[in-house]
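Report on one structure; see the data block that follows.
Only a single protein chain was left out; the remaining protein chains are all shown in position.
Chain nomenclature is as follows: A and B, assigned in order of appearance, with residue numbering initiated at 1 for each chain independently.
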Amino acid sequence: MHIPDNYLSPSTCAVLGAAMVPVWATAGKKVKEELPKAKMPMLGIGAAFSFLIMMFNIPLPGGSTGHAVGGTLLAILLGPYSACISLTVTLLIQALLFGDGGILAYGANCFNMAFVLPFLGYSIYRFIKDRIHSEKGEKLGIVLGSYLGINAAAFFAAVEFGIQPLLFRDSTGQPLYCPYPLSVSIPAMTIPHLIITGIVEAVFTLFIYIFIKKVSPGTIYQGEKQKTKAIYGFIMGFIFLTPLGLLATGTAWGEWNIHELKTILSGGNTSGFIPKGMANGFDFKSLLPDYSISGLPEITGYILSAVIGAAFCIILYKVISSLIKNKSSKEDL
Amino acid sequence: MLDFHNEYVTMPDWLMKNENYTPLSDKDSFINKSIFSLLKVLTKIRMQSSYAEERNLVNVNFRVFFTFALIVLLSLSRNPVFVLIVITYLLLVCAFMPTIKMIQILRFSILAALFACIILLPAYLGGNAYSFIMIPSKVFATVMAVSILSSSARWDSIISELKRFYLPNILIFVLDITIKYIVMLGEFSLNMLYALKLRSVGKNRSKYSSLSGVAGTMFLKSREMSEEMYCAMECRGFTGEYHVYKKFNIRLADFFYILINVGIVFSFIIFG
Partner (left out) sequence: MIELKEVYYSYHGINAIRNISLEIKNGEAVTLLGPNGSGKSTLLKIINGLVFPHRGVYRFQNEDIHQKRLQDDSFSKSFHQKIGFIFQNSDSQLFCSNVFDEIAFGPRQMGMTEDEVDKRVNDCIDLLKIQEIMNRQPYHLSGGEKRKVAIASVLAMNPDVLTLDEPMNGLDPKTGKWLVEFLRCLSRAGKTIVVSTHNLDFARKISNRAILLNGSHSVAADLPTDNLLDNIELLKKVNLLD
């Protein structure tokens, strides 16, 4: 579910990142209230836990395996605000240091997985648990909360993908980012989550919860009842309004960005270039020739090919010599 | 009753016999796969922290800044020539990196690009050549840029660099702890998975119970560790404030690095 860079427009990422700011601020404030100041290590260690949970391969029927995100689990164990911060940190480490999920798409990934997932999952869990006062009610809450939580996150990712072709096209109507409309992206993202990932997430969450409750019930987060209702209402409203906001402001943003930037960068001189290469039948078999035709100095193409060629030679040489080295060291044995 | 101080000890008979056992088959590849993914993460972090010093001459500030800038420009660009220039530059940088790292970076970036190709294949068949070319090549370049950064600079310096992006000190502190505890908890759960593997000698009827036992124990362990760390920090006078200290000076290599990257920004202006 980690969205890589270049599938979402920078403006979508910016909007979702901006939407996260008040969430982070609230979560930070809440965590300060809930955790004594010096208990900050729990956030880092919670983040480490959530990072590692995502490393677990969980058995699926038939012998293959899948991954869980564990967002609802974390919210149930640590409380939704701490979970939000821990997941934010986890996603940052994954994006920055492990190349998992994009840097620009970081805001979007946080929105889906550190905000929608834990808060929705937790509020569903709480809602059911506070109404059905039995172990069964609690378990039902966990299963539904984690199942719906991850599915909602997948749904939001799908919407973010799906609005791209709606909002961001070049002058010839070619989509600039993810080319699939909502009618494709929503089923493609949600169906696997509805029938596989969601179930894995729910079962795994339930089993871990049962284990911890049996072994060490005191360590589980105890949130207050009911009082939080208003906040959840606010959050839910916010969740559903944000995509609308994207739809409303997106078009202007997307177009504004590139033109404005160019105007600024080239000192007002926009007479230069807005490439129409792909409009005049872009041919992917020969990138460079196509561009020398469309008015680019031929020399640029030559220089680029020469440098790429040189880089490739070095890389190839290194790969081959390392292969030979490996082989000969094996023969030594 | 047994008495170990007595020389005559009776063991249960089954323990005295050799076990005559033919294993039942089971589909439990999830243990090995989990072990593998944990090992990968731990190895990566260990390799990272084992750099004695920064091998790369260029200051990390500039590298973090320009890597981010490059990613933004790539995302904005609509011109394959610009993407190609960036790819060329990154391939060159890559070519001068140590071979093992170079291969890792290339493998990772190529896989990401291939994945993008597969995703976009239906769009291409539907007549959208632009996305099919641009997105995978942008993905290739972006992933390569991030991998080059993360495998040539120490993570603690990348993280402390984030301070320049106005992240609060406390978040940087939490990031530092997180990486440290990914290693500690990771080692711990790796050992638990090893134990599970060694004792998985037949058919496990409740795989979810076993795996959630590992994960649940990991959670309890993490709680315990955080309490210990809190105590240790308080004993050493931690008050909740955390300062990032960093030296800063410009060298010749920095100058060239900036020059090249400014060149790339210019090529973005020219090509778009």
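FYI, contacts are C-beta pairs under 8 Å (C-beta built on N, C-alpha and C of every residue); 3 or more make two chains touch, one makes a residue touch a chain.
What you see is a predicted model; the values in this text were computed from it and never measured.
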Partner chains on view for the chain not depicted: A, B
Contact with the hidden chain (one of B:114, B:201, B:232 or B:262): B:201
Interface residues of chain B (partner: the chain not displayed): 1-2, 4-5, 9, 11-12, 14-19, 21-26, 43, 46-47, 50, 188-189, 191-192, 194-205, 209-210, 213-214, 217, 220-221
Chain A, residues in touch with the chain not shown (by the definition above): 211, 214-216, 333
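The rule we apply is simple: only the chains that are shown with their structure count from here on.
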Sites on chain B touched by chain A in the complex: 27-30, 33-34, 37-38, 41, 44, 48, 68, 71-72, 74-76, 78-81, 84-85, 87-88, 91-92, 94-96, 99-100, 102-103, 106, 108, 112, 116, 120, 122-123, 128-135, 138-139, 142-143, 146-147, 150, 155, 158, 170-171, 173-182, 184-186, 189, 207-209, 211-220, 222-223, 225-226, 229-230, 233-234, 238-240, 265, 268-272
Residues of chain A that touch chain B when the two form their complex: 4-7, 9-10, 37-49, 51-53, 55-59, 62-65, 77, 85, 89-90, 92-93, 95-99, 102-104, 170, 174-180, 203-204, 207-208, 210-212, 215-216, 219, 257-258, 261-262, 265-266, 272-275, 277-278, 282, 284, 287-288, 291, 296, 300, 304, 307-308, 310-312, 314-315, 318-319, 321-322
